[in-house]
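Notes for the one structure printed next.
Missing here is one protein chain; the remaining ones are kept as they sit in the complex.
And then chain A:
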Amino acid sequence: MATTDTLDSDLGNDGKADVSIGDYQYGFHDPTDKYAFTSQRGLNAKIVAQISEMKNEPGWMTDFRLKSYEIFESKPMPTWGGDMSGIDFQNIFYYVRASDRQEKSWDDVPEDIRKTYDRLGIPEAEKKYLSGVKAQYESEVVYGSLQEDLEKQGVLFTDTDSALRDHPEIFRQYFGTIIPPSDNKFAALNSAVWSGGSFIYVPPGVNIDFPLQAYFRINTQNMGQFERTLIIVDEGANVHYVEGCTAPTYSSDSLHSAVVEIVVKRKGRCRYTTIQNWSNNVYNLVTKRAMAYGDALMEWIDGNLGSKLTMKYPAIYLMEPGARGETLSIAFASEGQHQDAGAKMVHCAPHTSSRIISKSISKDGGRSSYRGLAKVEKGATDCKSNVVCDALILDSESRSDTYPYIEVEEDDVAMEHEASVSKIAEEQLLYLMSRGLTEAEASAMIVTGFIEPLVKELPMEYAVEMNRLIELQMEGSVG
């Protein structure tokens, strides 16, 4: 494995990129310039402080970052979940300015990814963006035009860096309170080097009846992305936020470690939909947590395709009576991929209910694991928790595991857990094939049907793309 000293060999075949990276590395900019920050690999306290300085952040945020960095340093790597030995923290860019970014050549994008774009009918401009050929606002967030009426209703929807600058009070009140840096090693890392992400505040009683969307993508070679999202849904308000996209998102070796914090106050509702399809080399280690207060509803809808390793367990803390939590997750693990995904529901108050539905598909040696926790704390009586996880394994090389954890400290609770593992039945294939569907088409149809209960919850264009993608994944892979 290459380490920090071999910039050139790392960047590989594109000579042009080597030269220009070298220019920056060796002082192309005037070091006294306030933009003197050079994008460089690796991490230490100085780089953390520099990131904060670069962004002109208030002192408390600089301190927060530095303290988080200490925590990151002090925590050992998790020993559970997936194989993280391929992560080389010193070989990652932690912050890259837009002006420092390298344009890649279209030829650098793997053939199969380019083909998939064509088959999905992704427009030219979008293709270049997804594959990192066009370097465009990588660490930042690209927004659709913010609806004027949203502003009129007092909704704040901006990138997280701007929120820190423009809405300091409300920002500081919530930031880092749902997921403290000490939560886990990767939350600490994110807290130290975060950049980009979305900030949303929905005032009391405001109902946003269309999904808010943002697109996050990794674009630069070996660039880790550390978005930080904070959503506050005030009393009786309602929002649906959508991030990601189904088309494969290409990057060379990369670490993606986001943190998403959500507060849903009394009678509020929040749905957070994620579809991610990273290329096969990305480590996607995400911490997501929401707190739901009295009679509030929080829903995570989480689709994970691609990546080398995904570890993601969206959590909901049910803080007051009547709070409800629901997580629907789909994982598709193909060759060389490990999806370790699940959910966490913590019942902190009586009369709360939660539901977890997880569907996973493993094929061509892929591995998917469901890892979930349903916890009922002392005093949280009359709670309901329902967990259903279904796994579909498409061939004998592939694997699926279930790790359900249940911790209950009260008697008066209704816990249900159902798990199933199945293969595509010969009878189902025969039936569909006897109607003229090829084996690949028949398998794709069965797989699509398997996840349909979750896909139908997705916004229309995502659902269509998702099904198309599964067809592509199944083609040529069977028989």
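We adopt the following convention: a residue touches a chain if its C-beta (ideal position, glycine included) is under 8 Å from a C-beta of that chain, and two chains touch if they have at least 3 such contacts; residues count from 1.
As a working rule, contacts and distances are computed from a predicted model.
Undergrad: The complex has one chain missing from view, so what does its UniProt entry call it, picking from "OB-fold protein", "Vegetative protein 296", "ABC transporter" or "Cystine transport system permease protein"?
TA: The UniProt record for the chain left out of view names it "Vegetative protein 296".
Undergrad: Go through chain A and note every residue touching the omitted chain.
TA: On the chain A side, contact with the omitted chain comes from 119, 425-428, 430-442, 445-446, 448-453, 471-472, 475.
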